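Entry: subunit A
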Amino acid sequence: MPAAPLEVNNLSAGYGATRIIDGISLSVRAGDRLAVLGRNGMGKTTLLVTLMGLTTRHGGDIRIGDRDVTATRTSARAGLGLGYVPQTRDIFASLTVEENLRTGLKGRPATALDEAYEMFPRLRERRGNYGKQLSGGEQQMLAMARTLLGRPSILLLDEPLEGLAPVICDELMVMLTRLADSGEVTIVLVEQQIERALAFADSVVVMERGRVSWSGAPQALTADRALVDRLVGVGIH
Partner candidate 1 sequence: DTIKVGVIGTMSGPYALFGKNFKMGIDAWVAENGTKVGGHDVEFIYRDEESPNPAKSKAIAQELIVKDKVQYLAGAYFTPNAMAIAPLLEESKTPLVVMNAATSSIVEKSPYIVRTSFTMWQNTVPAAKTATKNGAKKVAIAVSDYGPGIDAEAAFKKTFEADGGAVVEAIRIPLATTDFSPIMQRIKNSGADTIFTFLPSGPPTLGFVKAYLDNGLKVAGVKLMSTGDVVTEPDLPNIGDPGIGILSTYHYSVSHASPENASFLAQIKKGGGNVDEVTMTSVAAYDGARLIYKMIEATAGQRDPVKAIAAVKDMTWVSPRGPVSIDPATRHIRQNVYLREVAKVDGKLINREIQTFDAQPDWALSKE
Partner candidate 2 sequence: MRIVLSIATDALAYGMVLFIISIGLSIMMGLMRVVNLAHGAFAMIGGYLASYAIRDLNAPYGLAILIAVIGAIVVSIPFEALLYRRIYRKSDPLIQVLMTIGITFVIIGVVNYIFGPSLKSIPLPNALSGPLDIGFRMVPTHRVFVIACGLITALLLWLLIEKTEFGIKLRASVDHSDMADALGIRTEIIYAVTFALAIGLGAFGGVVGAEILPIEPFYALRYMVTFLVVVSVGGAGSITGALSASLLLGLADTTGKYLAPEFGEFFFYLTVIIIVFLFPRGLFGRSHA
């Protein structure tokens, strides 16, 4: 599947009646890389989860390519090419590594599993182990590989670098860049490692209390540390 554009219009959503994100609009072109930054609890995860259709939507709409998916069921959104790597990884604890990967195949033949093992050789060594036996970083690798196996056209990544060793972070970023460059996937990246995120993205939004408080090109932030501090840094909150 080729990369697809993502359009979000005035989206509001939350958990039950509690509204967490409030009137967010985004527009990501096919093959683009958007970084979403923000301090803890500002609604980044909620945004991604809402895109997947796992929260209570209060208003607004979501479009993938030319399809309105606002009312589409989660599994069908996945079918349309939305791929999600959650912050809490959500590994299937009672499945083995290999079985976990197979859940992401979306009908592709089992030989495709080799792609995952090449991406993260560590997983090949642990293929027979249960999900719950993995180390934190291994779980992160597994979550990433599991989603990538389904060849998503839009990839939603929630802090994928958390818990990974610096070398692996390097490799992962290289791989993501390669993926994006190939034009096969649109990437929305939530990340706390701001430098890496800025180096990767071609546009950035900063979230504050469920709204977009700043958006622009990454260079603006790279150049202006003070701005970063004000937006996402150790400021007063």
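Picked so that all candidates are chains of the complex that A comes from, given by their letters.
Definition applied: a residue touches a chain if its C-beta (ideal position, glycine included) is under 8 Å from a C-beta of that chain, and two chains touch if they have at least 3 such contacts; residues count from 1.
In this text, all values refer to a predicted model and were calculated from it rather than measured experimentally.
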Identity of the candidate that touches subunit A (this complex; choices 1 or 2): 2
Candidate 2 partner contacts - residues on subunit A that touch it in the complex: 52, 54, 73-75, 78-79, 82, 84, 86, 90-95, 99-100, 102-104, 106, 131-132, 146-147, 150
